[in-house]
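Got a structure for you, written out below as C-alpha cells; questions coming shortly.
The complex is shown incomplete by one protein chain, all other protein chains being positioned as in the whole.
Each chain gets a letter, A and B, in the order it is written, and its residues are counted from 1.
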Amino acid sequence: MYSIRKAPVISVMFIFLLTSMAAALTPEQIVRKLEANLLYPASRSKGTIIITDRFGERRSSYISYTSGSDKSMVEFTGKEESGQKILRLKDELYLYYPDAEEVIRLQGAALKQSVLGSDMSYDDMAGDKSILDSYSVYSEGEETIDGTNCYKIALKAKTRDVAYQKQIMWINKETFLYVKILQLAKSDKILKEITVNKTRKINSHTIPVDMIIRDTLKKKSSTEFIIDTFEINPVIPEGTFDLQGLCW
Amino acid sequence: MKFLIQFAWKNLSRYRKRTVITSLALAFGIGLYIFTDSILVGISEESERNLIWYETSSARIMDKGYWKEKDTLPLKYTIDNKDQILGILKSIGIKAVPRTVFSGEVIVYKDPYPEDGSIFTKIFAIDPARDNTVFRFKNTVIKGRWLTPGENGVLIGSWFAEDIGADVGFPLSITTRTKDGYRQVIDTTIVGIVNCPNPYINRASLFIPLNTSDTYLDMNGGVTEIDMKYPNYRNTGKPGAEVLDKLGPLAKKVNIKTWRELASDFIALAEMKSKSSGIILLLIFVIAIVGVSNTMLMAVFERERELGMMRAMGMEDKQVRRAFLLEAAGIGVIGSLAGILFGILLDFLIIHWGIDYSSILRKADMGYRVSGVLYGAWNPATMIKAFFIGIILAVAAAWIPVKRGLKMEITDALRNV
Partner (left out) sequence: MNLSKIALRNIRRNTKRSILSATAITVAALTIVFMFALIHGMILNMEWNITSYITGEIRLRNREYDKNEMMSPVFLNIRDAEIKIKKIEELPDAAIAVPRIPFYAVVYKNGESFNINGVGLDFEKEKKFQDLGGYIKKGHIPVKGSNGVVIGYKLAEKMGLTLGSKFTVLTTTAYRSSNAMTFRVEGIASFGIGGLNGSTFYASLPRIQRLLKEKDAVTAILVKVSDRKKLKSTVQQIRRLLMEAGDNSTGVKVYTSLDTTLSLMGIAQFSYDIIALIFFILASTVIVNTTMMVIFERMKEIGTISAMGMTGGQIQRLFFLEAFYIGILGALAGVIIGIGITLPLSRTGINFGAAMQGVDFEVSDIIKPVLTIKSTIGVFIYSVAVSSLATIFPTRKTAHVEPVEALKSI
C-alpha cells in the first residue's frame, strides 16, 4: 500500500528532477555553447563601425574574413582608411598601410593602443583561446535583460594574458549569444559595457549584427559595430591570411 | 728685506685713503668676477639641475630588459629585491629611492572640472617619506600638501592642472594596466599641486604614493627603478663603478644609467647653456684689469716725488723698486682677500637664496606658469685663480711707473708736483 501510493510521487519527482537538470547547465557548458555559436569554419562579413568620442562621431566600413578562431583579416573600405588592413595570425598582429613600404608588427605595449581610436584595443582583437582557457566561470543565476531571459555568468581571469581580470556576461538562454557584457577593472570598477541590440540568425548561428561598446569612464565615448552582410563558409580569396599577401 | 716689508706696510697704513681706494678697486673687480662666474656656471648648470632634481637623479638602476623598451614605460621589467639593493647603497653612503613609473590615461568629468576629458600621461609612484632625499618635489608643492603613504592621493604638475582645470580636492581617475596586463582604474583625489622648474614634469606628470601603486598594479613590492643621488652629480663614473662593484652578482640583472644617458633621450625644451659665458667673463676680466691697473698706475705716478725723495735719501734703486712693488703686492693681497670675501658673500646670497624670476614671467597674466629661481654655483678654482691674478696684476701695474720713475733724474722727480 505504501509502495503503491509512493510510486506516482516518485515518478513526478523524477520528471521534475529531469527538467531541472536540463535547465541547470553548468557555467562552463553555457560558455561552451556561447563559443560554439560564435565559431564558424570561416566567415566573411561587411560592416560599419561608428566611433563616438568627445570630439564627435566618425564612421568607417570594413570587410572582415575569419578562418577558425586563429586567423582573421580586416580590410577597411571607408574613404579615410581605405586599403588599411589588420591581419591576425594566432597572437600576432600585423598592420598594413598603403603608404607604408613595410608591414608593422605590433607587439608588447603597442597592442594596448586603440584600433581606429575606438574603444577596442588591438589586444581585444588578439587571442584565439577559449574563454575557459583564460577565465574561471561562475554562475550568478538568471536575470531578465530587456525582456530576454539570460544566464548571468561571472568570469574571473586565471591567466595573465587577458586585459580584464573580471567580466560579467548575460547570455540569452535560447540563442546562447550574449546580450550584455560588463568588463571590469581589477578594482572592480566597470570599464566597458557591451550590449547587443540586434541579432540575425544565419544557418544555425545567431550573429550579433548591431553591437555597441561603451566606455563607462568616458561618458561620451562609444563604438558601434553594425554588420550589413554576414556569410558563413564563403569563398575566401587565396592569400588572404598570408603575410606577403597583405601588400598585394 | 724686513725693513722693506715694514716700510711698505707703514706706507700702506699711512696713506689709508689711497690704500683703501686702490684695494677697493681690486676687491670690487675680483668680487664681481667671482660672482659673475658663479652666475654663469649656475645658468649653465640650471638645466642640468632641473633635470637631476626633478627628472633623472644622478643615476638610475633598472632591470636589464627595461632600457630597450623604456619609451613604453613597461611594468614587466621590475627590480624585485629593492630593499637589498637599497641596503647596499646605504652601506656605501649613497642616497637612493625606489620608484615605479607607468603610463596611464587620466579621466576627468565635468563638474568640478570645466569639461569632460581624458589625456595620456606619465605617473610616478614615489615613496613619500624618502623621495625628497634624492629628488626635490616636496619643496615645490605650491598648493595643498605632500603625499602620505598608502593614500589614494595624487600630486599634479601645475601646468597640467591648469590645462585640465584641476584643483586640490578634485577627484581624478587613472586608467592603466597592472603588471600582469589587466586593466585597472585608480580613483584618486588631488591633494597637492607641484610647480617645479622642469617644464617637462610640470606639464604632464602625476605623483602617487608607491605603496598605493604597488597594490593597484600588483607589483608585489617590485619597482621599475631605483634613483640615486651621488655626492657630486658631475662625477658619475667613480660612484657608478662602486655601486656596480658592491652590487656583486645583483649587478648582472640590472643596468645603471647616469643622468647624462637618461637625459639624452628626453626632449629638452631648450638648452639654456650659455656658450657665450666665456666672452662675458673675458669682458668682466678686461674691465676689472683696467680698473685695477689704472688705479695702481695712478697711485704710483702721483708719487714720483716721493720716489725721488727716497732715492735722494740714499736708497738704492733696487730697494726703492722693491719697496714700491712690495707695497703694490700688499694692496694686491688686501684687495684680493677683500674681493674673495666679497665674492663669497655674493655667491652665498645667490647660491643660498637664488634670484626668483617667477614674478618676471608672470607678467602676462597667466596664473602660475613657470616658476624659477636662478641659482649660482660655488667655483673655488675661480677664487684661487682670482686671488693670484689680483696680486700679480697689482704688482705688474706698479712696475711700469716705478721703472719710469727710477729712470728720472732725482731733481726732476723732486720738482714734480
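Methods note: contacts are C-beta pairs under 8 Å (C-beta built on N, C-alpha and C of every residue); 3 or more make two chains touch, one makes a residue touch a chain.
Since the structure is predicted, the reported quantities are computational estimates derived from the model, not experimental observations.
Peer 1: Just name the one of B:I92, B:I287, B:A312 or B:L345 that touches the chain not displayed here.
Peer 2: Residue touching the chain left out of view: B:I287.
Peer 1: Please identify which residue in B:I21, B:V333, B:A396 or B:I410 touches the non-displayed chain.
Peer 2: B:I21
Peer 1: Per the definition of touch given earlier, which of A:L25, A:I63, A:L95 or A:L132 contacts the omitted chain?
Peer 2: Touches the omitted chain: A:L95.
Peer 1: Just the residue numbers, please: which parts of chain B touch the chain that's not shown?
Peer 2: 17-18, 21-22, 24-25, 28-29, 32, 35-36, 39-40, 43, 68-69, 71-72, 119-121, 163, 199, 203-204, 264-265, 267-272, 274-276, 278-280, 283-284, 286-288, 290-291, 294-295, 297-299, 301-302, 355, 357, 360-361, 364, 366, 369-370, 372, 374, 417
Peer 1: On chain A, where is the contact patch with the chain that was removed from view?
Peer 2: Missing-chain contacts on chain A: residues 51, 53, 55, 58, 60, 80-81, 84, 95, 97, 99-102, 104-105, 110, 113, 115-117.
We take it that only the chains that are shown with their structure count from here on.
Peer 1: Which integer distance in Å separates the CA centroid of chain A from that of chain B?
Peer 2: 58
Peer 1: Enumerate the contact residues on chain A facing chain B in the complex.
Peer 2: Answer in residue numbers: 54, 108-110, 112, 123, 157, 160-165, 183, 185-187, 189, 191, 217-220.
Peer 1: Touching residues of chain B toward chain A in the complex: what are they?
Peer 2: 69, 72-74, 107, 109, 116-118, 173, 175, 177-178, 180-187, 216, 218
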